[in-house]
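Of the protein chains in this complex, all but one are displayed in their positions.
For reference, chains read A and B in written order, and residue numbers begin at 1 within each chain.
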Amino acid sequence: MAKDNQVLEEITSKEYEHGWTVNLEADEAPKGLNEDIVRFISAKKNEPEWLLEWRLKAFRHWQKMEEPKWPNVHYPAINYQDIIYYSAPKKKKELTDLNEVDPELIKTFEKLGISLTEQKRLTGVAVDAVIDSVSVATTFKDKLAELGIVFCSFSEAVKEHPELIKKYLGSVVPMNDNYFAALNSAVFSDGSFCYIPKGVRCPMELSTYFRINAANTGQFERTLIVADEGSYVSYLEGCTAPMRDENQLHAAVVELYAMKDAEIKYSTVQNWYPGDKEGKGGIYNFVTKRGLCFGDHSKISWTQVETGSAITWKYPSCVLKGDYSMGEFYSVAVTNNYQQADTGTKMIHIGKNTKSRIVSKGISAGKSQNSYRGQVHVMKRATNARNFSQCDSLLMGDQCGAHTFPYIDVENQTARIEHEATTSKIGEDQIFYCLQRGIDEEAAVALIVNGYAKEVLNQLPMEFAVEAQKLLALTLEGSVG
Amino acid sequence: MGNTAVDIDLNKEIVSSFSGQDFSGAIDSRELALMHFQKLGLPTNKSEEYRFTPIGKNLSKNFTWKTVSTESTIGSIEPFLMEGVEASVVVLVNGIYSSKLSHIKHDKNEITVMSLTDAFKTHEAIVAQYFGKNLPTESDSFVAMNSAFWQSGVFIHVKENTNVEKPVLILHVNDAQNAQVNSQTRLLAIVEKNSSLSVIEKFESVGDNYVFHNFCEEIAVKENARLEYCKVQNDAGKSIQVANTVIHQSATSKVDTFTLTLDGEMVRNNLTIVIDGENCESHFHGLYLLKGNTLADNHTVVDHKKPNSFSNELYKGIMDGNAKGVFNGKIFVRPHAQKTNAFQSNRNILLSDSATVNTKPQLEIWADDVKCSHGCTSGQLDEEALFYLRSRGIPADTAKAMLLYAFALDVLAPVKNESLKTYLDKLISDRLHKNF
Partner (left out) sequence: MLQIKNLQASIEGKQILNGIDLQVNAGEVHAIMGPNGSGKSTLASVLAGREEYEVTGGEVEFLGKNLLELEPDQRAGEGIFLAFQYPVEIPGVSTVNFMKTAVNKIRAYRGQNALDAVAFLQLMKEKMKLVEIDQALLSRSLNEGFSGGEKKRNEIFQMAMLEPTLSILDETDSGLDIDALRIVANGVNKLRNKNNATIVVTHYQRLLDYIVPDFVHVLYKGRIVKSGGKELAKELEAKGYDWIKSQLADSVIS
């Protein structure tokens, strides 16, 4: 209740809130991509030989691959040689203490609403902040360390826990999985790593905040979360980028690995810069996210609120290998102006008695195109697999489009699969009812849209839910009436 | 994997067989279509629209391309008729219109039913107006192939303000007793304003050799006209069938279709309904009851181009043995096609460990004031219901058959002709009792 009200009060600022650049002296690679750049990135990060080899192998695969053409999105060809593949905020020395972090950087985070300071501790969020692909500092490390939880930047993990990285890197998303995953594998600059030991229930929400800052930089971060037997973790990811006229590329990879009885909950609020009203600028968000329910009774749950990016290409998926494992996907994708989103999930049922649930709520406004693309695949030995999918689309205005592409492939007779989809609009009678009660049109739309998306928003941790609601309202501003 | 060498060989063989043939009529459109085919080639496993249905591969493996029709010894069509259904019968044997076996009962003043090649001469204007206008010749390999190679076909024209009560039964008979058969046939039907027509199609083959039947149909349903269309695919031979059907609806017209697929080695139906006028209504239903190694693939499109229309699609399937059911349903609601109501449902039951189903219900909406929904399910029979029946003393087999029959039956709703309905009901119940 309280959060709803807050949302409504704060729908006042009109432009993209997070659109400012901070002057941080960047440590950049020259434009373009070749083996030398890959070596440069690896050297910058003092990586071991095996990781460099892994990157080079990915790069060679990538060179032979073709950019996928099947998504229902349209954009001018990307010149991969015109992108800066590495940009790190310059650091004067090793950071061991929050107080040593560049104050300007701290200011950046404060503007974003993530403070690395004590007040955040009260809310129980541990943050690993990634700015232009380099993890800056991680809070709560000590507290987590007591429980044996590893939560650090990817580069740090490479140094401190090479055995874990070596074992799990690319185990869920192989380096040659797809064009963008291969690109990421070759040039990823940093990201987050998290390991939850056996039987440990992570006592706080772990959080990463991504932000693309420098012009012409692509962000290629990589997240790897490993939940050992019987453990639990809830992970939050937030994304913003400053306003720029040109398009910026973001190709991240997220791998989740859940062992027996483990549970991983991964929530994203994606608010990359979507471009302006004429469709100029904005982030190309081509992300590969996949979770492997490796052990029996494991569970992976994806929740995403996608409001940003000029183009979104993203299918957080679950491979249900363990018997009785469970996958969930809850998504709200909002597009306005000239945004294009092609997003959904894959649920691959391999183990027996596996279950999956898909709830997707698309909202299109302006001249945007919003597509749900999902696959439910029940393999031959997946006896008693269950899936329920609900994909709803809401259209606002007659110049946008909503598209649904569900693939249902069943190879086992005991499977029970249900898919439902509807398309609707906000009823004029609903708006009038709100107006009559004194609620203005903008607030009425926010209220109705939040109601429509509630099933998904309910999945988010409290702090994120508030932000997500605000974003929905902001994204749809001016789209009605 | 792209084209295999064999595919490429077959593509070449097909293209080179074009010259030197004596085609009657439409030679310009044939050459253009051949060009499209040359560009498209046969679909491979990379073609999204034919992902689960490797017709090209099957043809390459089992079929030698010949367009010259083989002789047939079939003298009577009696065994292929539908018991109890009174209709004019048009017969095509090995892809060629047979005046000898056809039997038109209708009044010539109301409706014209004749060979399409003849209609090219006698009804030149109207054929020119409608022939080849709505088929996806540029994008579908089989339409391109058919448009280049069609041998013969049927022409139907219903005059304005005419209610044609008795159905026209189009019987495709392929005689593969002595050799493979390659049938490339067409239908062009026009139902003029305020008129009605009922068309039934049936496919039969005899003999053990492969039959490839590629069929293209164009049906125009003009203002305030009605069409009932029923297709029965119950051909137990080694048949590979591809049908491309486009029904074009003008304002306030009504269309009911029913497609029943029971047999065939590989069956692909592309059914497209274009709603190009306001206040139209279309119901298109389908039922596929598959066993053995049959693969049946129904691709349907309903394209709402104008506002205020209603479409309702229901396809159901039961797969046993190694059978594969494929369904793809697209609903398009074009910009400004406001107040469209479009519903789609696809329900499947798998009865064996090696049966599969691949379904993709697809919505593409560009208008906001619409009501659209789709749903699809895949499952087994309801254990609870089965138990309930058994607890009342019904043996398991019978109980199962009863439930399957109940599952299948509501799909018959668009069939209005009582004798046809009785015939279809019998086909369905026979199949479900005998085999399950």
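The definition used in the following text is that contacts are C-beta pairs under 8 Å (C-beta built on N, C-alpha and C of every residue); 3 or more make two chains touch, one makes a residue touch a chain.
The structure displayed is predicted, hence computed values, not measured ones.
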- prompt: In the intact complex, which of the presented chains make contact with the chain not displayed?
  reply: A
Task: Against the chain that's been left off, what residues of chain A make contact? List them.
output: 1-2, 4-5, 8-9, 427-430, 432-441, 443, 447-448, 450-455
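Rule of thumb we're sticking to: only the chains that are shown with their structure count from here on.
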Field: Interface residues, chain A side, partner chain B - complex
entry: 70, 378, 380, 393, 395-425
- line: Within the complex, chain A is touched by chain B residues 48, 335-336, 338, 348, 350-353, 355-380
